[in-house]
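Heads up, one of the protein chains got dropped from this complex, but the rest are sitting where they should.
Labels for the chains are A, B, C and D, by order of writing; each one numbers its residues from 1.
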Amino acid sequence: MDIGTIVGLVSGAGLILSAILMGGSLGMFIDMPSVFIVIGGSLATGFIKFPMHDVFNTVKVMMKVFLFKAESEDKTINDMMNYAKIAKSEGLIALEKEKPDDEYAAKALQFLSDGIDEGLIEAMLKKDIKMMVDRHTVGKEFFSQLGLAAPAFGMIGTLVGLVQMLGNMSDPSSIGPSMAIALLTTLYGAIVANLVFLPIAFKLEYRSTEEKSIKNIILEATIGITRGIPPMVLEESLRIFLDPKKRVEISSGNKKD
Amino acid sequence: MDIGTIVGLVSGAGLILSAILMGGSLGMFIDMPSVFIVIGGSLATGFIKFPMHDVFNTVKVMMKVFLFKAESEDKTINDMMNYAKIAKSEGLIALEKEKPDDEYAAKALQFLSDGIDEGLIEAMLKKDIKMMVDRHTVGKEFFSQLGLAAPAFGMIGTLVGLVQMLGNMSDPSSIGPSMAIALLTTLYGAIVANLVFLPIAFKLEYRSTEEKSIKNIILEATIGITRGIPPMVLEESLRIFLDPKKRVEISSGNKKD
Amino acid sequence: MDIGTIVGLVSGAGLILSAILMGGSLGMFIDMPSVFIVIGGSLATGFIKFPMHDVFNTVKVMMKVFLFKAESEDKTINDMMNYAKIAKSEGLIALEKEKPDDEYAAKALQFLSDGIDEGLIEAMLKKDIKMMVDRHTVGKEFFSQLGLAAPAFGMIGTLVGLVQMLGNMSDPSSIGPSMAIALLTTLYGAIVANLVFLPIAFKLEYRSTEEKSIKNIILEATIGITRGIPPMVLEESLRIFLDPKKRVEISSGNKKD
Amino acid sequence: MDIGTIVGLVSGAGLILSAILMGGSLGMFIDMPSVFIVIGGSLATGFIKFPMHDVFNTVKVMMKVFLFKAESEDKTINDMMNYAKIAKSEGLIALEKEKPDDEYAAKALQFLSDGIDEGLIEAMLKKDIKMMVDRHTVGKEFFSQLGLAAPAFGMIGTLVGLVQMLGNMSDPSSIGPSMAIALLTTLYGAIVANLVFLPIAFKLEYRSTEEKSIKNIILEATIGITRGIPPMVLEESLRIFLDPKKRVEISSGNKKD
Partner (left out) sequence: MDIGTIVGLVSGAGLILSAILMGGSLGMFIDMPSVFIVIGGSLATGFIKFPMHDVFNTVKVMMKVFLFKAESEDKTINDMMNYAKIAKSEGLIALEKEKPDDEYAAKALQFLSDGIDEGLIEAMLKKDIKMMVDRHTVGKEFFSQLGLAAPAFGMIGTLVGLVQMLGNMSDPSSIGPSMAIALLTTLYGAIVANLVFLPIAFKLEYRSTEEKSIKNIILEATIGITRGIPPMVLEESLRIFLDPKKRVEISSGNKKD
């Protein structure tokens, strides 16, 4: 469970809300037509820009921002080192019995135990990472595009309001409130873009990078196994993926084994 | 038929229209000179930026946004696997009898049955993809450039209106309505750019990516056939192009065969 | 002669002009100091950014936008196929007698007939394309930079006018006209950037791409000749450079031969 | 200790402060809710965009901007040349006794003395640099994102203030002060983004480049040692990393040895 995302959304919304309440009532900041034009308009461009199944897929993608938990890099390295030692002592065929939780690692082990050509294994595992990144990019890009569309529709709503206000200036006392309402769509557009759409797009990309990093460890370990690199050297090589401080811990932890 | 594009355009336009009607009459939002300056000005820059045949080609390109339907990835993989099995059992020459609907696949099969050198086949098929992407880029870029020009001409129109208004301020009661009309070009520019031109440019690029993806499957299968990769391994390799969930379905579907 | 560029410039200017005339007289939109600050200021930055010979070279480069006519791809392919057949039947030395109009093709044939090493020919022809693109980039970049500078100097002029107006507000009736004049530089900057400088920069890049495309056909044909690729296969390979619809025409045209 | 960063921050803040004091009292520029919405809102998006441990890691990263001191390039080259001479005269195994302060150099020497395969050493050392750059990029990106969010939240705060002001225009004398307060969030956003967040992000990237440069010297020296390049040539090659003026000094300094 990703607490940071929730903390950020709640505290950001809370700050804006308290700024509103300190200066008056919340009522004057609520205008349903403005909500429709900003959120609805942004989603409408989403339907033009993306195929429908991608739009409906979004809810699932968004869940990832709240629920995703990347595999630990330490554990992945330890697991892969175990497989490397098994391959060294019992042969590649012995990897058939191993059942890693990670789908990607499972596929890598299966390729190894099937005795598929070394170059093909590398090509297929690399393509798998590339395809994953491509799929993630669609989800990330969807929210980026909403983040671009929302301020634009905010401006469109404000322009509509301004034109209406300027066309009916017979009652000077209504100018202020009319303009306040006109500005609300710009405000809505700025808030949903900067507090919701753009940060979610960023987090999705970050998550994708984390998943890719784990897969790169598995990929490199698998290539090392096919090339018969000595486990000591392979471990040294995989530990480079870790933050220097973590490397020491793992290193000493392994010595205890 | 791409329903999403129509849903998006109609709902987006509907939202803006209802926002206008809720605040007054539609009449004050219609100003033909403003339409001419925004749409006409944007198209004028299109004529300067692109050769004339590209400009006239646009209507056909735009149809693609509404009508295009990418080949299914599953079907493409199944088709190519059939050709791979035929090549394995009956030799490359037997592919001559196969007539795929997809032009690109047809060309690949012809190269294979003609016995053209493996490296040349790969080079020609890759260049074919690159040329297609280049052609699509022109269409996409045309709408992107309109999407950049429309808000600029919106601003130009508003500046023209403001200068005229500021030069004749003898009648204070006319200031509001004059400014309302001046703002209309900015509003038009924002709407056509953000609801029409930019989303269409985005969809065209998305469609290009989908077509490229299908062609990459055909390309990889063809290379696999020339290299004599075992059908089992080739299928595994092609299935990586699919979304993991789809992979399982195809996999079990194939087992039934 | 590139009619599109002239159509675009004339119609774009005409649209803005008619918008001005519909709302009043042209007189209030003409202010020579504003012209000087926008055009002069942009050119001044051009002198700082580029060496003087590049600045003076601009007039010639701009002519290209109006006069340039790219060689037809069909004709280039047919010409190169002729040379390939001559090389096949009479040897590379026979190409010495051929005198193509295109300088680049002429150079390629000369390299072939001089018997220069295959790798060197490819390296030299590729460098020639790269140098041409670099030269074109300077011209294109010059207009892009003017397109960036013009709105900035438009804003500078408007700020100068605003400061002067705000410092002398004793006569309220002069505020409107003063501000109208101040806004003119912003209007000029927006027009020359969006209707002239940026579209010309875009067209120059487009022309460069077209020329590069023709040169790539010649390059690939030349490499094919040095490698002794069979004319049938070479033609197939070159035809990939064409739009699929054109490919058919050429293909059937060749059958008539 | 990086004096430049402190000089820049203090003098930048001092300039803004003196501009404020020259025009009146500081009091009217202090508004705590505005501080909360700009700083708090920016940090809130930081929590959504980055995992929590990255957010908390920031303080440590920021210290780097003030305390970091890159190893001197001259000294690194001299050190590596010493190791190269030892390797030449006593063999790679003799490097085991050397204990460089720099962790990366220490690892390189260990790889050399362990007799690990030349290609693997290069691959591991390069990956180490890449991983360092990736880690630094997170820190740099965190401040870049704050620098993007701060002006956005400044605008959101100003819009909130404007809507409140426009909704209550009964007392004309309060319009000015209300608008002044509304503008404060925009001012805060502009200051923290342009004087603090963006410059710190830039400096972090600059520091990363300096560290990478030192590591590249060590990498190239190590590769040179594995390939047995003569020390004279290796030194010539490493000196290219230096500014031409420094090269001369080192060169003459070495002659004294």
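One rule holds for everything that comes next: a contact is a pair of C-beta atoms (placed from the backbone, for glycine too) under 8 Å apart; a residue touches a chain by one contact, two chains touch by 3 or more.
Just so it is clear, the structure is predicted and the values come from calculations on it, not from any experiment.
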Message = I'd like to know which visible chains would be in contact with the absent chain if the whole complex were considered.
response = C, D
Ask   = Out of C:V10, C:I30, C:M169 or C:M232, which is the one that touches the chain we can't see?
value = C:M169
Key: Residue touching the undisplayed chain, where the options are C:I6, C:I86, C:V160 or C:V233   = C:V160
Query = Looking at the whole complex, which of D:V61, D:I77, D:L92 or D:L184 touches the chain that is not displayed?
reply = D:L184
Query = Taking the full complex into account, what residues of chain C touch the chain not shown?
reply = 33, 36-37, 40-41, 43-52, 55, 103, 116, 120, 123-124, 127-128, 131, 135, 145, 149, 152-153, 155-157, 159-164, 166-169
Ask   = Which residues does chain D use to touch the chain missing from this display?
value = 2-5, 7-9, 11-12, 15-16, 18-20, 22-24, 28-29, 173, 176-177, 179-180, 183-184, 186-187, 190-191, 193-195, 198-200, 202-203, 206, 229, 233, 236-237, 240-241, 243-244
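Please note the rule applied: only the chains that are shown with their structure count from here on.
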Request  = Moving only from a chain to one it touches, give the least number of moves from chain A to chain C.
outcome  = 2
Inquiry  = Can you check whether chain A and chain B touch via the same residue numbers (shared by over half) or via different ones?
reply    = different
Request  = Farthest from chain A by Cα centre, which chain is it? Let me know.
outcome  = C
Task = Rounding to the nearest 5 degrees, give the angle of the rotation that lays the CA atoms of chain A over those of chain D.
result = 70
Note = Whole-Å distance, C-alpha centre of chain B to that of chain C, is 25
Residues of chain B engaged with two or more neighbouring chains = none
Query = Got a list of which chains touch which?
reply = A-B, A-D, B-C
